[in-house]
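Once you've had a glance at the structure underneath, I'll fire off some questions.
Here the complex is missing a single protein chain, while all its other protein chains stay put.
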Amino acid sequence: MPEPIVIVEDLKVYFYTYAGVVRAVDGVSFEIYEGETFCIVGETGCGKSVTSRALTKLIDPPGRIAGGKVLFKDRSGRYINMLELDEETLREMRGKEIAYIFQDPAAALDPLYTIGYHFIETMRDHGTIRSNKEGIERAIELLREVAMPAPEVRVKNYPHELSGGMKQRAVIGIGLSNMPRLLIADEPTSYLDVSVQAQILELLRQLKEKRGLTLLMITHDMGVVAEMCDRVAVLYAGHLAEIGPVDRIFMNPLHPYTQALLRAVPNPTRRMLKLEPIPGNVPNLASPPPGCRFHPRCPYAMDICKRERPKMIEVEERHRVACWLYAKR
Amino acid sequence: MPGHPLDRLSDAFISLIARVMTRVNPKWLERNRYKLEEWRLMLYALNRSPTGIAGLILAMGFVFIGIFGPYIAPHSYDFSYIAATGKYKLYWLAPPGTGGAILGTDDLGRDLLSQLLYGARISLVVVALVLPVGISIGVILGLLAGYYGGAVDEAIMRVTDIFLAFPGLILALALTSALTMRIAYAIANNPWLTSFVSAVFALKPSDALNIAPTLAIIVALWLVWWPGYARLVRGMTLQQKGNVFVMAAQALGMSSREIMFKHILPNILGPLLVFMTLDVGNVILVEAGLSFLMGGQIKIPEWGAIVQHGSQYLVNGAWWLLIFPGLAILLAVLGWNLFGDALRDILDPRTRRSIEFR
Partner (left out) sequence: MPALIQVENLKKYFPVGGKLLVKQWVKAVDGVSFEIYEGETLGLVGESGCGKSTTARLLLRLEEPTDGKVLFEGKNIYKLRGRELKEFRRKANIVFQDPYTSLDPRMTVFDIIMEPIRVHKIDVGDPEQYVLKLLYEVGLNESHMYRYPHEFSGGQRQRIAIARVLALRPKFIVLDEPTSALDVSVQAQILNLLKDLQKKYNLTYLFISHNLAVVRYMSHRIAVMYLGKIVEIGDAEEIFESPLHPYTRALISLIPVPDPFQARKRKKLMIQGEPPNPINPPPGCRFHPRCPFAKDRCKKEEPKLIEYSKGHYVACWLYS
């Protein structure tokens, strides 16, 4: 059994806005094991992106990390609390240990510089290369690894000369350039078309195998979860609803939210006469409902759900849920 | 939300508006509750911006003094201690604090404080006459150019470019010297114009003729002020035109005029207001600069003219004739700029969201 590379304990990220304190992530705990693909799935504003950014303290004001721990296993096997590190060390960790790939590849690349320059810049910052020539060679190698067509040409191209899929390949290549151990992909395919999405997902899968990476995927698409992940965490309104192996989550969803979500997603391989929508709307996190945040939309809501927040309970092996339905009474 | 001492004042202000409007129309509150709530949040955001508050106080102070300055001034703008007391030695370039002259006197023994208070009125009137006209021309031309595009856009923007290519200050200077005599002639020949001008600028009717250069500056500024707004509004119109709700309005069969005035204009008013606020300082500055360059009318308590006139006596050690009018200009301009900057953050929902409330 591999060890966790990241342990998140009771993470809290609050945004202090004019509309009040938005508890975007409010006491979330999970761990990511070495070599697995871990997915955080949830809807807009559930805190999945914020969680992934908080792992290296990439939170801008008015947001603040209000509490919790993020333990990261460094190369010597010790766990260090990321949230206690200074900005200098964190910068060193970002890229070298943990790399990010964001949703919009166009925004991740500076239009004024060539693709090759982007590689050189990141590698020079982390002392991975000694000269620009070495940087270009490494860049071509990396572009070949991410299956970029004609890497020797593309390395000299500017971002606007590349298509959406090629940009995302370049961004992935840049992310890999300092040999990180954890790759965080935040909705890496939601700007891409179906045919290109399939190519990029396939690429991520291959890279993970080849390099022994740990992959953290942030997505809203249950289809991507089913295709990619080993374990899944379902977030709802800043709370962790359910966490477990992907097969169990889909076969035996425990949390009423997960159950409802799976029923609301159309399956392209089946003829469906009626979808079952989840009633109501995602709550406003400046004034979230008390107790379990899903209770206003939950068909099984009980009195206690309105008053107390449920604790995480292990219902079957490695499959935990935060729901009063499963509490021992 | 953590409280702020000024929040209660804001709440009181908002409920005052609500009460007044409810008296006018009982259904108003129900229909505008959410708008009111947004105003309250904007005020809260302003409360958390110390520079914005300082700017607001300075800007409102400028407006207040502009309106009431002539009434609270200890003396009239042309009052001379020398003429009144005959003590030439004491009141010729008297330093601040000399026998009743709080900010000192100039070479004619006139009270500098009173002059500055009267001068605020002139600056305020200039702002109030230059901006609305310049902006109206700019907004209409910018809307037309941005919305219709093509040949209309080409025609309007090329004219705008010609105006922008001219150095504004020099153009205004040339126009001012060309217009001054005509305006003075018009004032001299129209008794009603004389009384109107003297009332607006809080001057004695006998001095109405001397305000002609300032009026010329106003007319000149109309001509140089609109191109900036035309270009700005055109850009904002293009941006708004890309919004899907404009296409939705087209799909509903709305006319272009309706779309321009009901959908585009209201949506650019926010940024336009910010730009206007920042521009008030510019107008004050440019007008003071022009009247300085024009040599300054010695009989008119116009800030730029006071600086110009006073600068001749720096060799006599009369620093107050430079420092105090300069300070008046600085504070008025700074106030509007600070307020405009805060307004930008508050009116834009995106930046408002990034203000930290702690």
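When the chains are written out, they are named A and B in that same order, and each has its own residue count from 1.
Criterion: a contact is a pair of C-beta atoms (placed from the backbone, for glycine too) under 8 Å apart; a residue touches a chain by one contact, two chains touch by 3 or more.
Just so you know, these numbers come straight off a predicted model, no measurement behind them.
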Contacting the left-out chain in the complete assembly, out of A:I7, A:L71 or A:L262: A:L262
Option touching the unshown chain, where B:L9, B:I57, B:A188 or B:A248 are the choices: B:A248
Where the unshown chain meets subunit B, residue by residue: 30-35, 38, 243-245, 247-254, 258, 263, 266-267, 349
Interface residues of subunit A (partner: the chain not displayed): 43-44, 149, 163-166, 193-199, 201-202, 220-227, 246-247, 250, 260-262, 264-269, 271-272, 274-279, 281-282
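Keep in mind that, in the parts below, only the chains that are shown with their structure count from here on.
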Subunit A-subunit B separation of Cα centroids, rounded to whole Å: 51
Subunit A-facing residues of subunit B, complex: 1, 41, 44-45, 352-358
In the complex, subunit A residues that touch subunit B: 16-21, 60-62
